[in-house]
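One chain of protein is taken out of this complex; the other chains stay put.
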Amino acid sequence: MNDIIVHGLEWTTKELFTYPNEFIYWSIQIVMYPYMTGLVAGAFVLSSLYHVFGQKDLKEIARFSLVFSLALLPVAAMPLLLHLQQPLRAIHPLMTPHFTSAISAFGIVFLTYALIVLSEIWFVYRGHFVTQADLLAGSSSLGDRMKRGVFKALAMGATDLSPEAMAKDKKAVGIMAGVGIPVACFLHGYAGFIFGSVKANALWMSPLMPVIFIMSAVVSGIALCMLTYIVIMEYKKFKAVMAKGRGDESVLLIKGAEMEVISKASRYLMSFLVAAISLEILDLIFRGYTAMKSWDILRSVMYGKDFVNIFILQYGIGNLLPFLILILPGRNLRRVTVATILILFGVFMMRWNVVIGGQAFSLSFSGFMHYHLPIVPHSLETFKEGLGGALMVIATPYLLFYFINKFVPSLGSSK
Amino acid sequence: MKCSRRDFLQKGVCAALAASLPVSALKLLAPGEAAAMLKESNLRWAFLVDTRKCVGCGMCVKACKNENEIPYDTPVTRTWVERYVVTRDGKTRIDSPDGARDGFVSPEIMGEEIDDKEITKAFFLPKLCNHCATPACVQVCPVGATYQAPDGTVLVDRKWCIGCGYCIMACPYGVRFFHPVHKVAEKCTFCYHRINQGMQAACVQACPFGVRQMGNLKDPDDPVTKIILTERVGVLKDEYGTKPHVFYLGLDERVR
Partner (left out) sequence: MKNHVLRPLWVALALVLVILVARKIYVPSDFGINGQNYTFGFYRKANLDDWKAVKVKYSGREYCKDCHEENYQANASSKHHLLQCENCHGPAGSHPDDPAKLVVDRSRELCLRCHAKLNYPNSQRAALPGIDPVKHNQGSACIECHKPHKPDMEG
């Protein structure tokens, strides 16, 4: 408690006139947070497109994106824990929620959404838990016995695998997937509301903000699932080729990523992409037209300092370019891979431009603040709120997915 | 049978969500509580700043830092003074070196030496937390760590704040910051510990020129209240609807 740290001082430089207490308080982790919840929401919506709307082409990717959505979920809370000045008090929004604050919704929405995802996964995999527990019944090795214990616990005593019971499961999955869509949208939309409702911030204040966030969240979720799906499936094929040689029968059976699935998902991706960019451009046009008190400084930030970030990186490379790649005839796996990577980059830039961009100008409208992301950490704070912390957040879902997938396998063709 | 199962599930989910309602929200319905809430306090603090008298000595900032234990060498401060220099070409230059903790000791502003003849007007503007009547910062606190006391003072519960920074982002006036030692949200408290003992706030006492004053808006005989009610006073950024309670005499349109 004795160390004196002015939070934000290290990574903020000021230009012209800013109030003494102004620093970039919401830095990289607050950029990561809506990004991660966006991926969570998008992955879930993609999965629900199959379970609720019966889009049969999406069956393969639906299972995967549901489980991946679960792996992403704890990671959505990570940036907040890394950002809080008092992380040990993180439970307070659940203890004394002040519902006039958008942030207070986090505890309850997050829990509700987690329960829905977990329930849906339970219904999808209940049969698997039961059969695996049975398979491991005779084994005496410690590893197998432990695994059996886990599967038995996961089954929660519901061992009925009759057609009626499985039909009940399927119905429950449909309900969970349906109920989960608005909750997933709320999980991310409220993040948009967090920013959109701050009247003190000229860039954030807008009723469009929650909608823009949701649209771009779905975009990023679909893109991430497509990309991860492609990478994993192609890697599996690659491994098989390396092991057995190209002509081997087992290799021919492993199909790698399926173009049918990818094409269908791409179409959804494109429509949400168009929706997201339209709203952002609408917001920009309105601001310029109404030219409120903040317009002068906003203009100098958006068309000056942040021009490359907004128009080149986010709109150009992150939106227009992948849209063109996807819409051109002759769509193939390589092109789609590039497009999804660019989209993920574009959505990240959108979060960056909102969070950091909103703090790029002073409340005085007479000065600027520049954000310098801490690259090499020399203290806990410069790690947590620097590149180290961001990388940790990005890597963790994959780590979690690796372990979760051992119990709820979601890759490869279903029976 | 199909209908009842789906119904049950849906009702179950609703019940689960409803059961998560905070107990305190139910408190709103208790009649005794509601009655107590309606009884108003006979004390409402207001602050008056006479900008025509301010010379930018910064004694207020120094006193505040010492009184309220804000580490002296850090750039954050509960109150500060801004300098405005308006030149003949219409340009306004504004600065506040370390919040005017050490006063203004040089005519150089923003790295420029301005010729005296070019200056049309120049003044100093003290700022502090406005202890608004409908504070945006309190509205956005997710945990009820910052609040409005019965006498209008807006305070932060250092033991409950989680340090999310939402209140800092929500304040249009930039008066909030993270306390460098306590690692929670921090801001001017109107020297709550002093005014509740009949003392003046540290900045009010420290100002040699009587720029700063505090009074009770509910008391019509209070000299400060009389000025606010009879003379022409301004407030900062009233367009945000926060209803600030720091009133300024001689507030210039150039003030940011």
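The chains carry the letters A and B, assigned in the order they are written, with residues numbered from 1 in each.
Quick note on the criterion: a residue touches a chain if its C-beta (ideal position, glycine included) is under 8 Å from a C-beta of that chain, and two chains touch if they have at least 3 such contacts.
Please read all numbers here as calculations on a predicted model, not as lab measurements.
Asks: Pick from A:Ile4, A:Met156 or A:Ile327: which residue touches the chain that isn't shown?
Replies: A:Met156
Asks: Write down which of B:Ala63, B:Val76 or B:Met169 is the residue touching the left-out chain.
Replies: B:Ala63
Asks: With the full complex in mind, choose from A:Phe17, A:Phe68 or A:Trp122 the residue touching the hidden chain.
Replies: A:Trp122
Asks: Of the residues A:Lys14, A:His128, A:Lys168 or A:Arg331, I need the one that contacts the missing chain.
Replies: Once the missing chain is taken into account, the touching residue is A:Lys168.
Asks: In the complete complex, the non-displayed chain touches which residues of subunit A?
Replies: Residues of subunit A in contact with the hidden chain: 91, 94-96, 98-100, 111, 115, 118-119, 122-123, 126, 156-158, 160, 165, 168-169, 171-172.
Asks: Can you list, in ascending order, the subunit B residues touching the missing chain?
Replies: 5, 8-9, 12-13, 15-16, 19-20, 22-25, 27-28, 33, 37, 52-59, 62-63, 66-68, 85, 102-107, 116, 119-124, 134-135, 138-139, 144-150, 155, 157-160, 189, 192-194, 196-197, 199-200, 202, 205-206, 208-209
Here is the rule we use: only the chains that are shown with their structure count from here on.
Asks: Subunit A touches which residues of subunit B in the complex?
Replies: Result: residues 5-6, 9-10, 13, 16-17, 20, 22, 24-25, 71, 74-77, 80, 82, 92-96, 98-99, 110, 127, 136, 139-145, 160-166, 168-178, 180-184, 239-241, 256 of subunit B touch subunit A.
Asks: What part of subunit A is in contact with subunit B in the complex they form?
Replies: 1-9, 16-17, 19-23, 25-26, 80, 83-87, 89-90, 92-93, 95-104, 106, 108, 111-112, 115, 168, 171-172, 175, 179, 194, 197-201, 293, 362-366
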